[in-house]
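The complex appears here minus one protein chain, its other protein chains still in place.
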């Protein structure tokens, strides 16, 4: 397709493509959730940051180049096409940073964003709790007021990257008398602080992925509250939109996967699987065109987007396994992708909840 | 497959196959919901009855041959394989008759079943009402007590065959003070009685199919109440099971359709549609084997069966349309079958309701 | 590159929607189905008054020289209202063929037909196997063409077939005169398939709107059925399908490549058929009646998805394009 890009966009894309061709690792890095992988991924992020490519959309003072959203999409396409490594800083970059840019103080932005961009500080998210899966408002972890700050107690779970990260962010109940969405405060805390215990959770295939975080009277200074105490729900919702929507699941990721699938199909073209391979490509292309269209349109309900990419990811990988047939079982790139895809319809609000939100918010059906 | 049939079953199957080969109409009869079709279908039923094949499972005194359930399955397989006409009497044969055999008086059986078997009397069902679609308990049509019988008033709808039928059966609210499932009475009435108006409803493709029945103070004698007055819900539920289950959707029907689909595919074998054609055949075969297994097993929840055949019917016909491609649009046998299939997940209790019943009754999930 | 309509284009869609909402389309469609094209032709005159029939026609032949984006915006609205008639044929394919023929054979019949079409005085239809084995509504069209490879000529009606969509009568045709070689056949058919995709998108949207409206008012088991999770989950999936089919239509209107046109046709067929099944299921038996009118969309969606290249044809073409070694942008 003739993307009809303006000269600046074309120049940017060429720069990214060229830089990745010269710099992206040839071989996969070790798993990001291992010590070796942690170091390798941080080193990679520093190289990206050195080329001012870690966070192209951010203002220059935080490590970006204030590029327009189109450039972010182009960057992601090139990054995934080049098979770039998992972004170890993704929780911070795509979840916390937008919240800080919207609700943080200038002091917080200046203190937190630059080391985040260089992966000097890696962030974990601490949203879920054992009894509050998709029901985020059922949070029980507590923040008690104390001199100059807060003391956190409780348990968080399904925290991605927590085994290797430096810091984490999440919601805590600061007013135990308030119900559900009220009385929650958005706080950042140090994963190496006294009173914090991190326990890794192995995924169903035996690989590490998430972790539990136990908090026992952990001190957090007032400077690490985002927004107003008690107003955490509203603050968090802006981040939740980002999680469901584009930023964690860039179209380039699916386009790259669809192209790999088409190439694999072409090695032994079986007409019986052709249409499903085509559908995977069409789905990725639809998601991509939707993202391009969104640059010129009012924001779409994030639930629509989350439903689309998460179901696309599962069907794309199921198709890949069927294309590979008995050889799929021994191909960790596709089986790993398949298992990862299965988590998509679950996390960041299950797809059942997202469909309810679409029905009620987009279609206007009764609650 | 070696069906391993006993000699009696083999002899029966051969008899049916031979008789149908000699007697089944070569060309389709006119639509059953037209006067010409009405006459042709009644004549056909009389020939079937003459060969004692109309109702093989019924006792001899009503026109059957007391054949075991296996023979009914075999009859249906042969009937559909031979492309036998729609059974004009199906509402009576498959819905009312089981109810009469379970709950009717001997007088009712002797009076009603023999002419039903010969299609001298054709029956329509009168279950639904405009405000009571899948919510059968919301029935508003009334039965007022009067000397020696009842007077019926109200409106019934989605009544199949009502434009050509002689009589109808349905539930009426005999105790207006009772709530929902209580206070309903199961009654039979004459469609040509004073006060009855039948208005045909055209289906979405313009063909006739259903009718509305308006009842204005229609007299019904006590002899035409089935079971105890006020106990109609319980009486009807036995029939509802039959409607959802096997009797209206014999496996032979789907097996015959799947074979037609395989044959059509074979004319221009496109590998891209092969797997879906195979899945249609597997589905029909699964339904068939399930029915054979059911002969030796305790009864299955009828909702499971209804869900399976209705979704199978839709996907089988969608597959057929895709196999035919642009020529499907002008092939009324497949497009008609497709539109008919679309009604399957709706009538006799929508599939949403059936899934709820499976979840609650079979799986034991909370109501 | 813009993949969303401009303010002017959105305004045009609204104007069209308002006109069609007031124009008694269901009655016109019913007459059309019975072979009385009068009310339908009046509707087409109204469409011509708004410029719809002139969109794809060059200015020098009385047309508007509009972009394919304008065309898909109009087509989506025609699909939204289930307007009867040979829409991709009259709005896109035949004008494109004729315009190309005026270049190779100046001063011929093609010029006159372009003016007639632009003014809404004529309808056009065609066959172009394998995508279009039949000429739809050839009894209503003043101009019937037969496309065979890159040869184009006029045709006369032969055997007629009925469709499950009562408003569509499908004609076999035979050649009725000399043929011309036309270099624009590929583009003309792609534009037709794209217009058909946009019609499907609009019809899918109408089906979703009808289902939502019904679900908000229909009470069963003591509450509006739109409050039941089973209904909400299903309609949400329909909304997702339509939301992500639309950008493919706009992208194909920008590029007009075979790959992108086919992707749009596949996605719109799937999304619209999913909408049809869900709408019918949510309506229950009432939607199954001719009287209710939902069937106008249900039957049209299935007919259009099989026409202008069935989904299998377009999927095959997407794969052919993807694997022929071109870049993947």
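First chain written, first letter: the chains are A, B and C, and each begins at residue 1.
Everything that follows uses one rule, which is that a contact is a pair of C-beta atoms (placed from the backbone, for glycine too) under 8 Å apart; a residue touches a chain by one contact, two chains touch by 3 or more.
Keep in mind it's a predicted model, so treat the numbers as computed, not measured.
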Practice prompt. Write out, one label after another, the shown chains that touch the chain missing from the document.
Written response: A, B, C
Item to complete: Taking the full complex into account, find the residue in B:214, B:292 or B:340 that is in contact with the omitted chain.
Response: B:292
Practice prompt. Identify the residue among B:197, B:228, B:333 or B:360 that touches the chain left out of the display.
Written response: B:360
Worksheet, complete the sentence: Given A:7, A:60, A:299 or A:326, the residue that touches the chain left out of view is A:326
Practice prompt. Spell out, residue by residue, where the missing chain touches subunit C.
Written response: 228-230, 233
Worksheet, complete the sentence: Note that subunit B touches the chain not displayed via residues 1-5, 255, 259, 262, 266, 269, 274-275, 277-279, 281-283, 285-287, 289-290, 292-293, 296-297, 300, 303-304, 307-308, 311, 352, 354-356, 358-360, 362-367
Worksheet entry | Those residues of subunit A which, in the complete complex, touch the missing chain | 128, 133-135, 138, 157-158, 201-206, 209-210, 270, 272-273, 314, 321-322, 324-330, 332, 335-336, 338-339, 342-343, 345-347, 350-352, 355-356
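Just so we're on the same page, only the chains that are shown with their structure count from here on.
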Worksheet item: What is the distance in Å between the mean C-alpha positions of subunit A and subunit B?
Response: 53
Discussion item. So the centre of each chain is just the mean of its C-alpha atoms; given that, what is the distance between subunit A and subunit C in Å?
Written reply: 40
Fill in: Residue list for subunit A, restricted to those that touch at least two other chains
274-275
Worksheet item: Multi-chain contacts in subunit C: which residues touch at least two other chains?
Response: 231, 312, 315-316
